[in-house]
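One chain of protein is taken out of this complex; the other chains stay put.
Up next, chain A:
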Amino acid sequence: MIVADRKSLEEILGMVADRDKILILGCKGCVTVCNVGGLKEAEILASTVKIARKKEGRPVKVEHRALERQCDNEYVAQLADSVADYDAVVSMACGVGPQFLSEMYPDQVFFPAVNTTFFGGAVQHGVWEERCAGCGACAIHLFGGLCPIARCAKSLLHGPCGGSSNGICEVHKDTACIWDAIVKKKLETGRLEDLVAIKPFKDWRTARDGGPRRSIREELVKGTI
């Protein structure tokens, strides 16, 4: 899923400093799963903003709700009746949400309340880690099911760099060297030779380097299924 972190209260307050009636809009998709922008978090942020503005002596009306998903126009359309009632809408979805909202409601201002960070998963309660870089050409089967593009700081394709030490990445002491894990797995399965062959040069056109991407399912577009 897409993982996000909430922006600081200071930053959010700064964005809406000159607004008097705000809607905090959560999303029941990924940001709910990573406990950042669901209905509960929207409610908490709404109360926090209200309290902070009251302290400043500039009370503000804040309402909150959450859409099923902000990345689907079908759900974004549910805001049509009420969107004009506010001075601003603060979206707690990933970066996709406020863009869909801005496109559907050009007269309203949408502020992002979260920083979208990576494609990842929960490794333990309350901890999410990056697992995919969305390069558009998955090759994890070559690396024991682990992704060096996303998980190696240098996106190396031929083993750990000289900075790896005791299974730890040289960049952060709390990050495992993914290449250490890949090599160990290959050793355990007796398939180390898989890593020795020189890999073809990666074609980055399927990644963000090729420009904004699009996925089309013809059968859905045509409505044949």
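One rule holds in what follows: a contact is a pair of C-beta atoms (placed from the backbone, for glycine too) under 8 Å apart; a residue touches a chain by one contact, two chains touch by 3 or more; residues count from 1.
Criterion: contacts and distances are computed from a predicted model.
One chain of the complex is hidden; its UniProt record names it "Methylenetetrahydrofolate reductase", one of "Carbohydrate ABC transporter permease", "Methylenetetrahydrofolate reductase", "sn-glycerol-3-phosphate-binding periplasmic protein UgpB" or "Lactate utilization protein B".
Summary of contacts with the chain left out: across A:11, A:103, A:188 or A:209, the touching residue is A:209. Think of the hidden chain as still there; on chain A it touches residues 201-205, 207, 209-211.
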